[in-house]
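Excerpt of the complex: some chains, original placement.
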Amino acid sequence: MSLPETVRLTPQPQDLAYTFGGRAPLVTVRPGTVVELTTEDCFGGAVRGVTDLPSQVCVFPYLNPVTGPIAVLGAEPGDTLAVHFVEITPARDHGVSSTFPHFGALTATHTTAMLHPPLEERVWLYELDTAAGTCRFRARHGDFTVDLPLDPMHGTVGVAPAGGEVLASITPGAHGGNLDTPEMRAGTTAYFRVNVEGGLLALGDGHARQGEGEVCGTAVEAAMRTTVIVDLVKGRGPAWPRLESDGHLITTGSARPLEDAFRISQHDLVGWTAELLDLDLLDAYQLVSQAGLAPAANVCDTNYTMVAKLPKTLLGRARAYSGLHDHLRERAAAYLRHR
Amino acid sequence: MSLPETVRLTPQPQDLAYTFGGRAPLVTVRPGTVVELTTEDCFGGAVRGVTDLPSQVCVFPYLNPVTGPIAVLGAEPGDTLAVHFVEITPARDHGVSSTFPHFGALTATHTTAMLHPPLEERVWLYELDTAAGTCRFRARHGDFTVDLPLDPMHGTVGVAPAGGEVLASITPGAHGGNLDTPEMRAGTTAYFRVNVEGGLLALGDGHARQGEGEVCGTAVEAAMRTTVIVDLVKGRGPAWPRLESDGHLITTGSARPLEDAFRISQHDLVGWTAELLDLDLLDAYQLVSQAGLAPAANVCDTNYTMVAKLPKTLLGRARAYSGLHDHLRERAAAYLRHR
């Protein structure tokens, strides 16, 4: 079989997926393929102005659509599916955000169930200026505005779950999914454990930017034009999603309560550090304790996500996954030069 | 009464405190006083080498000693006690860290009670090189070493609690205490609500550096020579400790589970932002959601601590506490020039 080196994936509304697992692949690619794709925003594009309240214009469970799944040729359970983000560009000149009834960190929810009526549902429209690299916040009451740095990323990236499960795309977990971490930006490589033949990668939920914790429940939600390189490492599938940037090794944990998300991410970072530096587990525990960063990713989704980061300056010559990230960075640079 | 502009406080072992509250002040100062003080490390200096196991050389409850309390003249319940960190310098050429039986984030504890025997208790000694700005990690098994940036800070800073409570110095809370955030470094101003006459500030638990989350339960623990400016704002006492650096407004929340620590810190940052920018509460919620940072402080103490940060670039001309931080920065610079 001959498969192209570059694939385009521009799903129509009826092609969008709302779960990880449970769907046939839209496309099958060889390891190393560049995929140019588009993603819709978490509202499916239905929130177009401040009067479009999500609870009125969106219909459960048709929220947080993802593009995919993409099957990777040769990917088998236990392998590592690598996704390198080459480019993430907002597809429209605006992004939207909102509160949503009983969703968010500072409100009663269906899980943190209380007797309060929901907070007011309110929509904010952000003007995105990709040339200037800004997204403009405009208060709904009063005339305050401020420009925030554009920092495009994907909230939702993952593979089909293990054990035959099919999970809503809003759920983050061991399969990835709605991790909602700002670390998932261009220049980053994400690693997922393959649970089913082909891995079945899907992604969506672009954010023009988001704060750590995504406290109100939504980021600056934006449709995206995104280019990724999809690759495969045989075996070595990590128990939980890992990321790698030029500067950091990054692990994730998605669970409740939030300390368990923290524990998972730190536990994986300790193990990864021990392996890469050939350290005893307690020595790695100590090193991570003094050198690590631990920002919140989201504290609003069906699981919460914490991220653990270790500066790669500590690694000396050690390289994760045999230097795959550096290799993909080079390939991405070549792609950007030659397109 | 005439009080000096600069006060020295070098407590002897018998002067050290192990609680917030419940003690008479060691010294009373006017608002604006420069205090040059020394603090012992969290082990009371008893861990001097890798064979000094904390559980053997330290005696509960004589852990985590603090220097103080310092009473501030005129401080009344509801006021804001401000502490500006001018300088924090390790007092010895080494720091220590350790695991401790049933303490830390990746081990069963007395609260997260389990049937596991404790992890191995192990001590690490770090060489501190203040000239080079490094602290050297040395693995206990194998010969791996690496230099980490020196980033001195205080884990424990607080005032007497409200309601007549006396709390162990290892507990973080609304009164401050063992917040264990790396943000408490030189150049930062911390704000605490005064609960009793004089406020009764105390501080200790210096760290040559710490990772976010302090996952193993201890940082690079170090005795410190520290200079602070202690100041007072009448009224406006924040419900939870706040910090301000040149770059960020920083709020804290200390609670369990960790999402409640997150909620407290974010709730306070939303309220503070609304107040400073004259925003509606939901508008501030939205702005913080997109622009805020949310690193873990500690996930090992009797309460966990999360920190919420907002870049001050968003503030325009608005200034917290009428620009007190800038004022204290200038005074600190003058002090450092003229000593």
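What to note about this one:
In order of appearance the chains are A and B, and numbering begins at 1 in each one.
Operating definition for what follows: a contact is a pair of C-beta atoms (placed from the backbone, for glycine too) under 8 Å apart; a residue touches a chain by one contact, two chains touch by 3 or more.
Because the structure is predicted, anything quoted here is derived from the model rather than measured.
With respect to copy number, the whole complex recorded in this structure file holds 4 identical protein chains, 2 of which are shown.
Here is the rule we go by: only the chains that are shown with their structure count from here on.
Chain centres here are Cα means. That of subunit A falls 33 Å from that of subunit B. Against subunit B, in their complex, subunit A makes its touches with residues 97, 99, 105-106, 119-120, 122, 124, 135, 137, 139-142, 144, 146, 148, 209-220, 256-259, 262-263, 266-267, 270, 277-280, 282-283, 285-296, 299, 304, 306, 308, 314, 316.
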